[in-house]
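Pasting in a structure now, in structure tokens, and then I'll have a few things to ask.
What you see is the complex with one protein chain gone and the rest in place.
Take a look at chain A:
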Amino acid sequence: MADLQHFDVAIIGGGPAGQAAAVALSGHGLSIAVIDEQPRPGGQILRQPPARFAVQAWLEGRSYAPLKQLLARFQALSGITWLGEHSVIGVQQGSVMAMGPEGVTTISARHILIAAGCQDLAVPVSGWTLPGVYAAGGIQAFLKGQQLLVGSRVLLAGTHPLQLLIAAQIVAAGGTVAAVMFAQPRSAMIGALTKHPLAALRRAPDLLATAGALRTLARAGTPVLFGAKIEALTGNDRVSGAITNQGQVACDAVGLCYGFVPQSAVPRMAGAQMKPAGPAGGWACVHDEWMRTSVPGIAAAGEAVGVAGAAAAAAGGSLAGIAIALDLGLIDADAADRAARQPRRALLQHRAFAALLDAAADPTDHFPKPAGDTIICRCEDVDHATLTGQVSAGGSANAIKLATRCGMGACQGRNCEPSLLRMIAETGPGSDPGFTARFPARQVSIADLLPPE
């Protein structure tokens, strides 16, 4: 294990929230560490191509422009120690343990900001463990970063409107999309957006991006279908098709797009109070008006406090940065309030839009029905029938984990926990807090945890 490194502030996550916090904290002479699993900052929304690549016309859509400006400001800051390719494996008040290419390092910091982002909700359906079946965000990240099309005929299926943008990006990159299938009826999606036209209008660039995506798909002749539910994904050694309620679809890659859940392992391990994150499931950090969690010295911003998109993440990150400056005595309460006015307003506005999107994308009644032998816990190969038996016997998530190993594998239950909690919720009222978060948040070898000889 490497030496202890000291910083004033440790920011977990180099996406919009982490960047905005760092920008808000700049100019005070603080030492700031920003830790991220990716080699370069940007987060998933601006997953940068490798430094060795030169990419013309990278993410040129209008909705990316303000985020690219923020990223440029962040990259120009001095006093930032960028710890890319580092995975946070543990957090407690005052310290962060992270694993990098050379092993484990411990960072002490007076203030910690958790801005670890979100992940695709993993949705089990028969055949989803076949190679070629991806979380839709994974397909998009290959496009943005590695400049790779995962298949020659991609099927996107789910309930989240983001799949329209991903489909359009595939088409713009020269790929073919077999279809974009929304499981919900068209009325459910459009109805949610027109219920609050003002909140929708304020985010016109995003809606225009969606309209632009629809035009791109129409030109390419890509079917966009509603009420189209996948029933099974098929293939031998890799996916070659989908069985849906509207017939069979041939494809060589599938992106599942049912929504997003916060990366919650780190705040849960730190003991922060959590709340249900939204209709897609998962857990979000409870926070005060200055983005402080229930654990002193640990703040949270971005998707960690509820998935609301990159603009909300940037606003929340600014607020968290201002609050840390306030708590460190670098600015007074009046100055903090003044500085917070704009990000507070932005946060409210973007959250209103996110609530619309949540309603439009709500997967609750539209999940595929797993078969008995459909694997729910991918790491430990626990199938639906096994879990059905446990759930009907009244087990809690933790008890079922012990009995079946569901959630005990390499991913630490990130993929299967929402599925299991949905199954438990179907049996009746009562809320299950999910799996107890345990160190380490990411796999680490015991050798890396031992002190150097």
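In this text, a residue touches a chain if its C-beta (ideal position, glycine included) is under 8 Å from a C-beta of that chain, and two chains touch if they have at least 3 such contacts; residues count from 1.
Operating definition for what follows: contacts and distances are computed from a predicted model.
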- Note on the structure: From the options "RNA polymerase sigma factor", "Electron transfer flavoprotein subunit alpha/FixB family protein", "Phosphate transport system ATP-binding protein" or "Proline dehydrogenase", the chain left out of the display has the UniProt protein name "Proline dehydrogenase"
- Message: Considering the complete complex, identify which of A:S87, A:T159 or A:S419 is in touch with the unshown chain.
- Response: A:S87
- Note on the structure: The one of A:F7, A:Y134 or A:W283 in touch with the missing chain is A:Y134
- Note on the structure: The one residue from A:Q38, A:S126 or A:S318 touching the chain left out of view is A:Q38
- Which residues does chain A use to touch the chain missing from this display? 37-39, 44, 49-57, 85, 87, 119-120, 122, 129-135, 137-139, 141-143, 146-152, 173-175, 237-238, 252, 263, 375, 378-379, 381, 409-411, 414-415, 442-443, 445
